[in-house]
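Every protein chain of the complex appears in place save one, which is left out.
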Amino acid sequence: MAVKVKFFASMREYLNQSELDISVSGATTVAAVWQQVAGDKPMPENTVCAVNQTQAKPDFAVNDGDEVAFFPPVTGG
Amino acid sequence: MAVKVKFFASMREYLNQSELDISVSGATTVAAVWQQVAGDKPMPENTVCAVNQTQAKPDFAVNDGDEVAFFPPVTGG
Amino acid sequence: MAVTIYPDSFDPWQALQQHQDSRLQSGKFGATATFVGTMRDFNEGDDVQGMTLEHYPGMTESQLQLIIDEAAQQWPLEDSFIAHRVGPILPGEPIVLVACWSAHRAAAFDACRFLMEALKSKAPFWKKETLADNSQRWVEKNTDGYSHPPA
Partner (left out) sequence: MAVTIYPDSFDPWQALQQHQDSRLQSGKFGATATFVGTMRDFNEGDDVQGMTLEHYPGMTESQLQLIIDEAAQQWPLEDSFIAHRVGPILPGEPIVLVACWSAHRAAAFDACRFLMEALKSKAPFWKKETLADNSQRWVEKNTDGYSHPPA
């Protein structure tokens, strides 16, 4: 299945990736998507994950066509 | 001694007076100033008194040249 | 720190802009909290067609300055500003503007609300409303400025 993956701010710099489409076989989770893209780079402790633009935990199930995003704590305002 | 007396808002209408100069003989207080001007009209319970533009109690002593004011609770803003 | 009494209609956003441009140093404040009170066309269940705002010239300004000074002692403010309308006023027109500038938002929010509550309880202004049937009445007291949990 196809998953769009996005990285923002310091996470984008950490992985040197901003956006990519990946192909996943079988059931997967947010954490598995991270591992597939980041390889052996661990997910920083305070990473925020989102699936389809809604915050989600690392064990959240990802479906075909989902958009999965990883970013640091927000600092707007 | 000379005292300037001012009434505002509903107090002005109650006494039909807005501002007057009165002459007082001897020691006096805010309450005595009211009585001299208002006669037998009692001071309404929630009346706010001020001497020289600072809030004061009815037993506050009034001096020559003072400005004494009476008004209802404030409703600005 | 400034207090302005307007005998005629004023534009609060323009007054804010002008005050900020002339009195504040760009880059030094990070937070501006403001409050604008506007005349409604209803009050206590009745339609209101106009209002007259009376004040005590001299005492009004000094009381407003006192509460501004009190806020400046209590919070780290870059500046604060109070403007208040007096005289005849129509629904939709602004009555009061309070603004506080600070490096951080907690101080700006807290001080702005403090100024507004202090103004409502201490500054000598009085409102007389003209209702739809042309009768007039003095507003007798201000409403509470804080939310309460439902009973």
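By letter and in written order, the chains are A, B and C; residue numbering begins at 1 in each of them.
One rule holds in what follows: a residue touches a chain if its C-beta (ideal position, glycine included) is under 8 Å from a C-beta of that chain, and two chains touch if they have at least 3 such contacts.
Please read these numbers as outputs of a predicted model, since none were measured by experiment.
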Omitted chain - touching chains that are shown: A, C
Residues of chain A in contact with the chain not shown: 6, 8-10, 50, 53-54, 69, 71-77
Residues of chain C in contact with the chain not shown: 11, 13-14, 16-17, 26-42, 75, 91-92, 103-110, 112-113, 116, 143-147
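Here is the rule we go by: only the chains that are shown with their structure count from here on.
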Separation of chain A from chain B, taking each centre as the mean of its C-alpha atoms, in whole Å: 73
Chain centre separation (chain A, chain C; CA means) in Å: 48
Residues of chain A whose C-beta touches two or more other chains: none
Residues of chain C touching at least two other chains: none
